[in-house]
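Every protein chain of the complex appears in place save one, which is left out.
The first chain written gets the first letter, and so on, giving A and B; residue counts start at 1 in each chain.
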Amino acid sequence: MLRRRAGSHAAGLGVAGFALGVALALAPGVGAQVTSNVPDVLARREGLWLAPLPRAAQIYATTCAGCHGEMGRSADEIPVLANRVGYFARTPAGRRYLVEVPNVALSPRTDAEIALVMNWLLENYSRGELPRDFVPYSEEEVRDLRMARIDVARTRAQVVSDLVARRLLPSADLLALPATRSY
Amino acid sequence: MRLVSQSAIDRLFERMARATAQRTSRRSFLAQLGAWAAGAGALPLLPVARAAPAAAANAPPREELASVFARNAQTNDPTQCNYWRYCASDGYLCACCGGGPSTCPPGTSPSPTSWIGSCINPDDGKTYLIAYRDCCGQDSCGRCSCLGQEGDMPSYRPQLNSDIVWCLGAPSMVYHCSSAGLVGLAE
Partner (left out) sequence: MRGSVVATVAGAVLLAAAPRCPAAGAEARGKLTTAESPTVAVLAPMNPRRLFVLDTMFPAAQAAKTYVLDGSTGAIEGMFNQAYWPNFGISPDGTELYAVDTYWEKHTRGRRSDYIVVRDARTLDVREDVPLPNGRQIIVSKKNNFDITPDGRYGLTYNLAPETAVTITDLRARRTVGEVAIPGCALIFAQAPHRFSSLCADGAVLTASFDDDGAFTTQRATRVFDAVNDPAFEHSGWDKPHRTLYLVTYHGRVIPVDLDGEKAVPGTPWWLASEQERAEGWLPGGWQVSHVHSATRRLYVLMHQGHYWTEKSSGTEVWEFDAADGRRLQRIRLPEPAQSISVSQDDAPLLYAITDSARILAFRLDTGALLYRTEPVGFTPQLLTVWGN
């Protein structure tokens, strides 16, 4: 099946998948005599093995990426992280918000794991938006912040308008969430 | 025609790296791969190690695997419920519907959202992260219904729930089949 799709989908595979799946899709003339297109079979044959994901990437993968996307961007109605999330770290209230937001605060992850993944996320997905003097979250800071139960929409709106007022965010549109769409 | 050769793979990875540098589409799978390893914006490091590690040879005996599913799993046939990645796959297998374990059948779209679980590959005894992503846009495929349950949590923990129709963000909320894409190797 991979082979049949190769021509038109080489650039557009959206399924987070397996390197060899892409290898096949890009390979010119791969196919007719390949008796199996099962990624594991091909990987064994080629002696390819995956290197372990870094710890922070694993936490992001299992706790955040399902909705926010591997690249920090997915469905329109889900907040974009890539090249956006760092803006929040520009004010104390925004910095608090990132941990107070329910899916972080109520996460089953430990305070240390949350600090690890938040710092990794900010540094790797939105470094350009971080303030120059960004201080990474500590375990203790996360522990205290995640006790809060906030009104998400209101808090977010306040943080965003404050960022704009202080000229720390070029436009509120950058952090706007589209209205829920129906599909 | 020929089998995929080692040198072909080499060339492919070269091309993939170049392609990544050229493409900025958020849907680019290649860019996604790069992001996993190095973070967005950095040079892509494919999460692939070259030499087969000794782990494969030293795979623990099946009966000692922590996952009951993995003890009875196989790695050759993704049209069977006991294919190793399906330890938490709940629904119709895309591999039986014209797609593959990480390929959507024609006429459907992969959802940009998914839930991510983990399964043990019995070949090496290691734990891999698996993205359970639905293919959306046609009604139920209706073939190869499987009920993997490992790691499936109630819907108040949606990040780990397999009952949700994971088509949020897809062009359509209509569920067709379940895919199980490999995210990467966990510790």
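Just so it is clear, contacts are C-beta pairs under 8 Å (C-beta built on N, C-alpha and C of every residue); 3 or more make two chains touch, one makes a residue touch a chain.
Quantities reported herein were computed from a predicted structural model and do not represent experimental measurements.
J.: Considering the complete complex, which visible chains touch the unshown chain?
T.: Those shown chains that the absent chain touches are A, B.
J.: Out of A:A112, A:V135 or A:V152, which is the one that touches the chain we can't see?
T.: A:V152
J.: What is the set of subunit B residues that contact the non-displayed chain in the whole complex?
T.: Counting only subunit B, the missing chain is touched by 68-69, 90, 137-140, 142, 145, 147, 149-158, 161, 163-165, 167-168, 172-175.
J.: Pick out the residues on subunit A that sit against the missing chain.
T.: Touch with the absent chain occurs at residues 67, 75, 77-78, 102-103, 105-108, 149, 151-153, 180, 182-183.
Throughout what follows, only the chains that are shown with their structure count from here on.
J.: CA centre of subunit A versus CA centre of subunit B: separation in Å?
T.: Using C-alpha averages as centres, the distance is 17 Å.
J.: In their complex, what parts of subunit A are in touch with subunit B?
T.: Going through subunit A, the ones touching subunit B are 1-2, 5, 11-19, 21-24, 26-27, 29-34, 36-42, 44-53, 55, 57-58, 61-63, 65-67, 69-78, 82-83, 108, 120, 123-125, 127-128, 183.
J.: Please give the residue numbers of subunit B that touch subunit A in the complex, ascending.
T.: 1-4, 6, 8-9, 12-13, 15-16, 19, 23, 25-33, 35-42, 46-53, 55-56, 75-78, 84, 98-105, 109-110, 112-118, 121, 123-124, 128-129, 131, 133, 157-159, 168-173, 179, 181-187
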